[in-house]
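Removed: one protein chain of the complex. Kept in place: all other protein chains.
Showing chain A:
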Amino acid sequence: MSKNTVSDRFRKVDVDEYDENKFVDEEEGGENQLGPDEAEVDSLIRQYPSLFTRNLMGALQAVLKNPPINTKNQNVKDRAEGLVLKVLSSFKSTDIEKGVQSLDKNGVDLLMKYIYKGFEQPSENSSAVLLQWHEKALSAGGVGCIVRVLTARKTV
């Protein structure tokens, strides 16, 4: 067999980078987005407005505020995801539905985004909790909600 003496270094070049028609997403300032406030969420989780019931609804609303969608800082995103997972895991199974009902449409979409992000990095027991939340969020938001998670170009 003849040996290929022509240089094949071109095979290591990423030709898509040099395509002048390559689609580049618009840059949107995301430096100020810090994700949900950790202190606020923590205090709300620990709050007991009435005997034996924690203020988890409040914690849910707080953790879904200020989502780090536009930022490029991966740490901010990971921290936000961790916080959300903490809040979602502290809910009792029977309260999950009420939690989902308390959110508006955008809230349900955002919750679904966090749920799928959580599926990407499963830790012990996180998937079970997330699946329960997924079922309730699906009945509230429908398949359209999942489609929006899939088509979002900038996500949490």
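Here is the rule we use: a residue touches a chain if its C-beta (ideal position, glycine included) is under 8 Å from a C-beta of that chain, and two chains touch if they have at least 3 such contacts; residues count from 1.
Keep this in mind: contacts and distances are computed from a predicted model.
Think of the chain that is not pictured: of "Actin-related protein 2/3 complex subunit", "Sestrin-3", "N-acetylglucosamine-6-phosphate deacetylase" or "ApoA-I-binding protein 2", UniProt labels it "Actin-related protein 2/3 complex subunit". Touch with the hidden chain on the side of chain A covers residues 21, 23, 105, 109, 141-145, 147-148, 151-153.
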